[in-house]
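Note that this complex is displayed minus one protein chain, with the remaining chains in position.
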Amino acid sequence: MDVLIKIKEIITVQEALEFIQAPECGGEVIFAGTVRNHTKQRSVLKLFYECYEAMAVSEMHKIAQQVQEKWPVQKLAMLHAIGDKYPGDLAVVIAVASAHRGVAFDACEFVIDTLKETVPIWKKEFFADGEII
Amino acid sequence: MDVLIKIKEIITVQEALEFIQAPECGGEVIFAGTVRNHTKQRSVLKLFYECYEAMAVSEMHKIAQQVQEKWPVQKLAMLHAIGDKYPGDLAVVIAVASAHRGVAFDACEFVIDTLKETVPIWKKEFFADGEII
Amino acid sequence: MSVLLFGVAKDIAGVPVIDIPEHITDVAALKAWLYNSYPALQQLKSLMIAVNREYAGDGQLISSDDEIAVIPPVSGG
Partner (left out) sequence: MSVLLFGVAKDIAGVPVIDIPEHITDVAALKAWLYNSYPALQQLKSLMIAVNREYAGDGQLISSDDEIAVIPPVSGG
């Protein structure tokens, strides 16, 4: 399995898509997480993402390792943005290519669910009403 | 729910992605089906896709209708390519945007599974050994 | 009454449109006539008939005003 892991200011779906292209794979599933303009009925101005980078990369590699043990996945890209992100901006992209689509769906959902549980990245929410959480 | 349905020679992930962008949605799931260079251990030269277009579009709208009844999805794009397609070429793109990622994964997988069962599109496989199925 | 053929059904018949006898007035009769006229169709996993772009059950009536199509197993995606 080929793995691309990046944490940086600007990420694109295109970069993930290009990485997972492979003529031996028929099913590609991509999850794109973007900043919403509201959360729990409150208007969001922006998010600020920070990370413990060395450990975040290490935890992302562990997720890739688990994917490799569980499913026949050929390519996996995991990109996470950091810094100020505004509504509509990309925060995370997970892209999986496999010969079979069911595998690609399962693996992609596993990766984003696990990333949200284990990878040391934090967001601060700046609301329109002035509050910061 | 906004719906984009297209059947045409060339499709791109970009077109689907642009359609489903919405600041009120946080989770976008995209399925991209590409032509594999082999199937059942046999080398594939190309596929040829044809469709019964008026009925195919009608069946795709029915799938969109089912999605709307089942899940809170804001945007759905269903693009299918026709004509000669070579290994690595895109054959189908399904893109779903929802406020919540679990919904987007479930709806996207439902759409591609149902499309493969009900939409009158056919592929002819041209193998390297000369056989055509 | 004309009937559209698609996919492998078109390849088996060798043409994209066929004419069927006027005495055929429902889907079941059409299927029976097709299997008899083109025995290779019997080897397909399924054979659906669409009437006016909707999948039709065996009992559905057909007439020359309808758009009738033969739908072999689909393989999109």
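When the chains are written out, they are named A, B and C in that same order, and each has its own residue count from 1.
The definition used in the following text is that contacts are C-beta pairs under 8 Å (C-beta built on N, C-alpha and C of every residue); 3 or more make two chains touch, one makes a residue touch a chain.
Note that the structure is predicted; figures quoted are calculated from it, not measured.
Asks: Name every displayed chain that the left-out chain is in contact with.
Replies: The chain that is not shown is in contact with A.
Asks: Can you say which of A:A77, A:A91 or A:A107 touches the chain missing from this structure?
Replies: A:A91
Asks: From the list A:K6, A:H100 or A:K123, pick the residue that touches the absent chain.
Replies: Counting the whole complex, the residue in contact with the absent chain is A:K123.
Asks: Mind pulling the chain A residues that touch the left-out chain?
Replies: Residues of chain A in contact with the hidden chain: 33, 49-52, 54-56, 58, 80, 91-92, 112, 115-124.
To be clear about the criterion, only the chains that are shown with their structure count from here on.
Asks: Could you tell me which chain's Cα centre is nearest to the average position of every protein Cα atom shown?
Replies: Central chain is B.
Asks: Could you please state the distance in Å, as a whole number, between where the Cα atoms of chain A are centred and where those of chain C are centred?
Replies: So the centroids are 47 Å from each other.
Asks: Quick check: what residues of chain C touch more than one other chain, meaning two or more?
Replies: none
Asks: Would you mind listing the residues of chain A that make contact with two or more other chains?
Replies: In chain A, no residue touches at least two other chains, as defined above.
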